[in-house]
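What follows is an incomplete set of chains from the complex, kept in their original frame.
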Amino acid sequence: MIMDLQKRKELKKKLYTIIFKTDTEEGKRFDIILLNVILLSVILAAIESVVAFNARYALPFRICEWIITILFTIEYATRIYCSPNRKKYIFSVYGIIDLLSILPFFIGILYSSTHYLIVIRALRLLRIFRILKLTHFLKEGNHLVDSLRRSVKKIMIFTYFIMILVTILGALMYLVEGSVNPSFSNIPKSIYWAVVTITTVGYGDITPITFLGQTISVIVMLLGYSILAVPTGIISSELIKPLRKKNITCPNCGENKHEADASYCKNCGTFLPHNNNNLS
Amino acid sequence: MIMDLQKRKELKKKLYTIIFKTDTEEGKRFDIILLNVILLSVILAAIESVVAFNARYALPFRICEWIITILFTIEYATRIYCSPNRKKYIFSVYGIIDLLSILPFFIGILYSSTHYLIVIRALRLLRIFRILKLTHFLKEGNHLVDSLRRSVKKIMIFTYFIMILVTILGALMYLVEGSVNPSFSNIPKSIYWAVVTITTVGYGDITPITFLGQTISVIVMLLGYSILAVPTGIISSELIKPLRKKNITCPNCGENKHEADASYCKNCGTFLPHNNNNLS
Amino acid sequence: MIMDLQKRKELKKKLYTIIFKTDTEEGKRFDIILLNVILLSVILAAIESVVAFNARYALPFRICEWIITILFTIEYATRIYCSPNRKKYIFSVYGIIDLLSILPFFIGILYSSTHYLIVIRALRLLRIFRILKLTHFLKEGNHLVDSLRRSVKKIMIFTYFIMILVTILGALMYLVEGSVNPSFSNIPKSIYWAVVTITTVGYGDITPITFLGQTISVIVMLLGYSILAVPTGIISSELIKPLRKKNITCPNCGENKHEADASYCKNCGTFLPHNNNNLS
């Protein structure tokens, strides 16, 4: 009985290593197979949505989907089984995604309309970032992620400003074009137009037809032109920043934002022993 | 009688603290409520403009609008009442926006066409920047604003150049396409096309159909491609600039590449007298 | 007789100061009036091209144009008359633009179709850069112009590469879509589509309809996405560059690309006397 428990524990540990760990040989192999199955499943869902294909090969598609979903369900169950901290896994981002990627299939049996929600499985592809963490992409990826994280706050202020601007522009265009141009028949549509224009997407499904409307559009475009430059500038400067300052902490005052070639603390004048290129 | 005056003065001061100040507990709470009401009012105006909604729920919408406008009017009156310098408030940017956000409603009673101008209330959302000033967004925001302000002059020269370019291109396309393509039937329209193209918005409501016209378009696009890069470059370099060092020369070793906030020479540890922000 | 010659010489000199110079009081005033007249003339030509306007106010427009053209002709004649080096002026960029801005009017009397070429007058607005040279815009403008000039070579290599890419993509799409999609009926049109797509303009007048065509488009767009980043990167780095290196020339070897804080030539080790912050 105890042996059995011991065995089960070992099995659990082994499964954990294969499924959750990414730095062992088996873990890596498992993850690569998993990623390919996810990719296959997403491609299948995409192809299935094409009517012509679907009609002809309805059965094989259905079977493939059944197989993949069963595999995913088994995997999900195993993950819960072998996880040392089940609650943590179930409510983690990856855990929720794993659940969401099998749920639509089972609901789809009852309500066929939700069937295509299985494409949510594409989210599971994000798992690649867990694997990449262990390769040489690590440094690059992290640097990128760090810079983006630092940019987020600034870009959010900026996006908030854009949203106010876009609301005002939308309302203005509604007043100018609304009465003669059915495309600008209400404010939400006009705001949609303003976003389409200011981001330089420019579908052309809603375009101004009056002279005043076109003049305002021209101003909006020239504005959007310069505005587009701001997030780029923010991210560029964040990406350049980390190349500047090393983390040298002053042993006296704790100041830790020194330049790479500083020998003395800029704040209190103490010698920085860390930087031993200078006086060795 | 004197007591009454004293009381009134105190009331005025208290109202001033609540309405105008943003660094007290009550001031903050008031501003957050205000922002939510403004947001609600803007969303209401947007929804109201949708015909289908409007027809069905005309009455409740009207009532909501009445309530919000009365609230805004009371607020505006109180602001004038408790402001220590009334003229300054009334003619300040915020004062004018506050007036503009209630005026269209009252005019709208007489002339219903101006009714939708109440969307101008979206401008009141800019008030958030006053609140943000006091939070930790301050530094970020200001740095951004400073960089943008410094970029404005350069970008204005640049925009002027773009406007000349766009006029010439518009005239050229009018000559080339005008006779065969009704979309290019006059020069203002052609200028509109040139702006749509050079900013890469590309609605597609006006497109060249002749071979020569398409060839010119291709050149314009490749041009616009590089031109789009200029404002981005300007803003990027301005955003990077403040990270650079001021020219502070060390009196001992002559090192002159110190950071703006350095008090001691990074090279020899000598005190930098120039930088008197630190020890004055 | 001699007096007369003397007088004429003085008149010539005075006219030269007014018309050509931009750093005197009269010169500035003349240039500002001139710019406004040019602007008016361009706006007139633009409005005139609108059929509705033209039909109603044909006569006043014609008269205005006559007046402006006569003014420009007098100005052009005076410029030739008072220029100390006539040939140089006539064949200078500004001289040719000045001639081109009056020529279409006179030819337009004979051949009315060339009439709208008078919009070429917009080129005269470039004269503003001559005036700006003398104001505080000088430094900003030159810095910008310098950076752009240095970027031009790199961007030209880049544009050449884009042109090859676009030709190949155009041909490819012609092969893929040509037989089923009338929009891709020949290679020049397909190249036009490739430019429209890769520059993210995206008119939508020519769009792929086959699955393969749309797949190629997706790749082209994701490509164009990254490609768009290159000219921006080039210009950004050029705009940042000039903040780096001062022009310190080595008295020994002539090397002139030293860092701002260099005391010794990086090439031959000679002391750089120019940089006297260091050892004074």
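Labels for the chains are A, B and C, by order of writing; each one numbers its residues from 1.
We adopt the following convention: contacts are C-beta pairs under 8 Å (C-beta built on N, C-alpha and C of every residue); 3 or more make two chains touch, one makes a residue touch a chain.
Small disclaimer: the values here were computed from a predicted structure and weren't measured.
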Size of the entire homomeric complex in copies, 3 being in place: 4
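Convention: only the chains that are shown with their structure count from here on.
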Chain centroid nearest the full-protein CA centroid: B
Interface numbering overlap (same over half, different under half) for chain A and chain B: different
Inter-centroid spacing, chain C versus chain A (mean Cα positions, whole Å): 41
Separation of mean Cα positions, chain B and chain A [Å, integer]: 29
Junction residues of chain C, two or more chains touched: 200-204, 232, 236
Residues of chain C touching chain B in the complex: 42, 45-47, 49-51, 116-117, 119-120, 122-123, 125-126, 128, 132, 137, 140-141, 144, 147-148, 155, 159, 162, 188-189, 191-192, 195-196, 199-205, 228, 231-232, 234-236, 238-240, 243, 260-261, 263, 277-280
Touching residues (chain side chain C, partner chain A) in the complex: 200-204, 232, 236
Residue ranges of chain A in contact with chain B within the complex: 153-154, 157-158, 160, 164, 167-168, 170-171, 174-175, 178, 185-188, 191, 197, 200-204, 207, 211, 214, 217-218, 221-222, 224-226, 228-230, 232-234, 236-237, 240-241, 244, 258-259, 261-271
